[in-house]
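Here the structure is laid out as structure tokens; the discussion comes afterwards.
Below, a portion of the complex is reproduced, with chain positions unchanged.
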Amino acid sequence: MKGKVSKSVKSWERRLSGQIDEETMLLLASLDVDAELYKYDIIGSLAHAIMLREIGILTGSELSAIRKGLKKILTDIESGKIKLDLALEDIHMVIETALIKRIGQAGQKLHTGRSRNDQIALDLRLWARDAVDDLIELIGNLQRAFVNLADEQGWIIMPAYTHLQRAQPILAGHALLAYVEMLDRDVARLADCRKRIDVCPLGSGAIAGSSIQLDRKRVAELLGFSKIARNSIDAVSDRDFLAELCFDLSLLGVHLSRWAEDWIIFSTTEFGFIELDDSVCTSSSMMPQKKNADTLELIRAKSASAISSLVGLLVMMKSLPSGYNRDLQDDKRFAFPIVSSMKIALNVAEKIVSTAKFQPDRIRAGLDAGFLDATSLAEYLVGKGVPFRTAHQIVGELVANATRTGHTLAELPFVVLQASCDKIEPDVYNYLGAENVVKHYKTAGAGGKRQLRKQLNFWKKRLKSD
Amino acid sequence: MKGKVSKSVKSWERRLSGQIDEETMLLLASLDVDAELYKYDIIGSLAHAIMLREIGILTGSELSAIRKGLKKILTDIESGKIKLDLALEDIHMVIETALIKRIGQAGQKLHTGRSRNDQIALDLRLWARDAVDDLIELIGNLQRAFVNLADEQGWIIMPAYTHLQRAQPILAGHALLAYVEMLDRDVARLADCRKRIDVCPLGSGAIAGSSIQLDRKRVAELLGFSKIARNSIDAVSDRDFLAELCFDLSLLGVHLSRWAEDWIIFSTTEFGFIELDDSVCTSSSMMPQKKNADTLELIRAKSASAISSLVGLLVMMKSLPSGYNRDLQDDKRFAFPIVSSMKIALNVAEKIVSTAKFQPDRIRAGLDAGFLDATSLAEYLVGKGVPFRTAHQIVGELVANATRTGHTLAELPFVVLQASCDKIEPDVYNYLGAENVVKHYKTAGAGGKRQLRKQLNFWKKRLKSD
């Protein structure tokens, strides 16, 4: 749907005498990106026309000509029959010009009480509403994939990391559900953003409203909006919802980048925790042995795209005088690509998760490394009445000893343990070793079996009801 | 509350043998910025101690020693009696160290089942909750100032601008209420953010929870949180709420920048629409005649600070492996300064608005310029049955004529008007001139008197009930 420049009559041509050259046309045109809005522009025009009929501006036959004309234009754009001419600058003019050419005078009435300023504000909101709905659905799919994976392969014990150093043992499913939590906030933020999208700006005109008795509530109702914009000046230059959408995608991008980072590391030869399916990996043009998680890397990179879009929108809006300024036209160049990239990224992420295989043997083989039970031992001492800070120091010294002698804590003989603190009793061995540690997790939200079962139930129910 | 480096025992010192030099200490320390959290750290510790008492880890007298100790530390920090020693790295260690020094063994029990990871997550949420509440209140004050100004001085007619070119006439109050709308979305976003702040992370430990039966719900209840974090891994590394807060402030900053831009332009010699009070202006060190709106400029600049903070937080989080990583420590360096800057900016903005004076004479004197009634004339023609596109072209040509002859539209003789379109009747003069235009605004949210009255009523009611 790329356009090209030709000679044509734009809406503003009558007032100004100068001829616009090609470079200027390229600067002014947004058609290369706003063509994506054709569907929303037509739906918006249809609702506007219906209302114009109801308040008597259009006759019944004019409305029906407009309706038929617009529907035909819709299919002609989709089938490529309508050429997108950059000289018409934007999709609104492409459609209005085609309509007037086809149905004549009725078409010339369509823009009554309307400006491109409120028209594009409407189109963007219709687009953003769909975008949010699609994204929420795709995030839900990804969440379900994580929940399934946790349910099916998540009962093995693996190390949890802080600072990328082995910290404490957890069930793998617990680590997977952490991503589900992050994504849950993304969904909540998108849903909040949707409330602010759900406001109909049409009828705000260029900046001040209109002297024609337009029925703004009726248009809103026809288009499924629950509110109308209260202030015409604000309505035509509000792009908050696009910035908010891009921010929500930035955090989503950051979340995906953290997951991608984890799994890129987990699927190295050195960690070997996860095996990705060949279908989401690629090899190298030079090195025949390579299996690279390129998809995870590209998903990680989408955080950069999202942050980039967000910054672009905010900077574009910064210091703009009130009302519509042409700078706003570039909003689409920031918002559109990231929405479509994120949809693809979410789709592929779901595939990656659905086909991933944990490597229990590799994980189990290394579980003894890193003193994952040290904290548990300190808490054991607390249970025996040792103040935590003292317990922490005792265990710190035991770990230092064990490191020197090349043992795990569980391998230390009882006398050594007791020498470090006489509160230690033989039951201490029930608390050492990763498996024992996981058994003893007591707090809500911890990395144990009981907690995982509860969380899985919670998510299965919640994600079903969505 | 700046600290300085001394020799001291940090929580992690026992395990590692190396001595830390001063540069490393400066890199590791966050005390210069997290000192601001002292109050929240103490409150959080108090709640944790109460719960530890209730589950039997602390005795009654230990709790009461801790309570007394913490309260004294609170007043000692506020009075500057406790020196903030950078070698202690962070405010948590300053407080815990002081407590242990003062009350001994009970103090060593306080950190039971707790890590600095969940402790700082808690402190940040307590801080952010207060920040949001303060910001919402200050935005409300600014909104009220705009509403008052609209009510008192907003009934004069002024031009609305698009592209900074005169567009259509509106009541000044309508322009002012556009800012109130933007701010309203800022409040809504902050309130949404608050929902995501309102989650208690304590009890998540370092990453995996605890083997001690901590009552997480009780702590949440004591601290006024309505929910507890569901997943310990997520809980200790979730900084979404800070990014969301900074994003909300970025849009707030953008809104303030647009208002500041408007008023900087409106208070130029050339526009002369608004006279700012001397108390919010400064002069020049070299040019004795200057009266500059420096406050508006500095407020405009806060958009840059907010966007900068937002970017910092997002970049910091990008690609971090799951769980706590020390990178997160810098979160405060991004979030804290912007919150305090924005509070000042909102305070001063309110003063600027409250003391501003519209200059009706200057505004009125220029109202004839710029053909503010052109759109109204086109809509008059629509009322006479002319299709809008045709009407638009007719008026375009009339404007071109009038420009050449140096007239306003209302100054054109009837014959000239009628020559351009025979649908024009003598009643046309009731639609020309800014005053007439404003009288005829019919759509909801437009720039006329009826709409302004309605909106003022709406806002007065809404801002009272807040």
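Letters are used for the chains, namely A and B, taken in the order the chains are written, and counting of residues starts over at 1 for each.
Everything below uses one rule, namely that contacts are C-beta pairs under 8 Å (C-beta built on N, C-alpha and C of every residue); 3 or more make two chains touch, one makes a residue touch a chain.
Since the model is a prediction, treat every value here as computed from it, not as a measurement.
For this complex of identical protein chains, the structure file gives a whole-complex count of 4 copies, while the figure shows 2.
Basically, only the chains that are shown with their structure count from here on.
Chain centres here are Cα averages; for chain A and chain B they lie 24 Å apart. Every residue of chain B that touches chain A in the complex is listed here, in rising order: 11, 14-15, 57, 100, 105, 107-113, 117, 160-164, 167-170, 174-175, 177-178, 180-182, 185, 188-189, 192, 195-196, 203-214, 216-217, 228-236, 238, 240, 243-244, 247, 250-251, 253-254, 257-262, 265, 300, 303-304, 307, 310-311, 314-315, 317-326, 375-376, 379-380, 382-383, 387-390, 392-393, 396-397, 399-400, 431, 437, 440-448, 451, 455, 458.
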